[in-house]
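With one protein chain held back, the other chains of the complex are shown just where they sit.
Showing chain A:
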Amino acid sequence: MAARKAPEKSNVSKDDLLKYYREMLLIRRFEEKAGQLYGMGLIGGFCHLYIGQEAVVVGLEACTKDGDKRLTSYRDHGHMLACGMNANGVMAELTGREGGYSKGKGGSMHMFSKEKHFYGGHGIVGAQVPLGAGLAMSDWYRGNDNVTFTYFGDGAANQGQVYESYNMAELWKLPVIFVIENNGYAMGTSMKRSTKSVSFFGRGAAYGIQGEQVDGMDVLAVKAAGEKAVAHCRAGKGPYILEMMTYRYRGHSMSDPAKYRTREEVEKIKQEKDCIEHVRDLLTQGGLASEDELKAIDKDIKDIVNASAEFAKDSPEPALSELWTDIYA
C-alpha cells in the first residue's frame, strides 16, 4: 500500500493549522463516540457519520463570517460542530434527550441553531437545496453581503430540484455556494451507476454558474477554493459551485455493511489521503508543533467528546407534552 506523500511546505500559519487540526479531530472523535453509543443502544434509528469528510466543512467554515448561513443533509453532525454548535447539544439530540438541540424532536438528521445560523439537518435527499437558495435570496433582498453554504451529496446532485435551484440562483444572482460533497457513493449506488455526467461542478455551466472541483481531503485546498467562492458571492456575482472530492470511511448509516466497495479502496484512501493526518504531518514535519502539543489537543478533544456522551446519557427524556409542542405557533 502506498504511503502518504510527503507534505508540501505550506505557508499557512501554525495557529490556522492547529485550528483545522483541532476542528477536524473534534468531528472525528465525536463521530466515533456516536458510533459507540449507537452500538450500546443509546442512539437508535438512523445515524450517518461524517468520518473521512471533515476537511470539507472545516475548510469552508474557515471562510465564513458572522451572518453567513449553512445547511446540509442528514450527514450533519460535522457541520454543526464546525459552525460552533455545542457537542453536548448535538449528542443529546442523537440520544433523543431534552438537552438536545431540538429537545429530542429531530434526532440525528434534524437539528438547527438559530444562533449559529445553522438551518438543518434534512432527511429528505435534495430538499435542503432550494431552501439554501431561499436563505440566500433573503440576504440578497435585504442587501447585506451574507453568503449561504448549501451542502449536498453526489447522490442528491441528481435530484431535479437542485437544477431548479441552480437556474433561479443564477437568474437572480443569489449569494449561495452550492457545495457538493462528492464521496463517490449514494448509499450503495456508486456514481458510475447513476450518471454519465460525472463532473458535478461542470453541470453548473448549463445555467451559467461558475464552479470548480476541489481536493476535499485537503483542508488548505478547501479553504482556498472557499475564499474564492465567498468573494464571488459577496461581490454580488451570484452563485458558485464547489465540488469537493471526498470519501466517507464508514458505511452510509450504521446499518450499512458497505459491501458495494472493497476494503482495499477504503484503506487506500485512509492511508494516502486522510485529512487529519495531512495536517498533522504539516505541523510535525514542518516543525510547527511538537508531539506534546498535539497530544494536549487530543486529550482536550477527548474530554469534550466524553463529556458530551455523559451529558447525552444523563439528560432527561423529554416530557410527554413535547409531542404536541411547536406544531403550530
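Keep this in mind: contacts are C-beta pairs under 8 Å (C-beta built on N, C-alpha and C of every residue); 3 or more make two chains touch, one makes a residue touch a chain; residues count from 1.
We take it that contacts and distances are computed from a predicted model.
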Report task. Given the options "Alpha-ketoacid dehydrogenase subunit beta", "Transketolase", "Recombination protein RecR" or "Aspartyl/glutamyl-tRNA(Asn/Gln) amidotransferase subunit C", say which is the protein name UniProt records for the missing chain. Result -> "Alpha-ketoacid dehydrogenase subunit beta"
**Report entry** Touching the absent chain when the full complex is considered, from A:Gly52, A:Gly107 or A:Gly132
**Finding:** A:Gly107
Requested in this report: Using the touch definition up top, pick the residue from A:Ala186, A:Ile209 or A:Met244 that touches the left-out chain.
Outcome: A:Ala186
Query raised in the report: Residues of chain A in contact with the chain that isn't shown?
Result: 44-46, 96-97, 100, 102-110, 123-126, 155-156, 158-161, 186-189, 193-195, 259-260, 317-318, 320, 322-324, 327
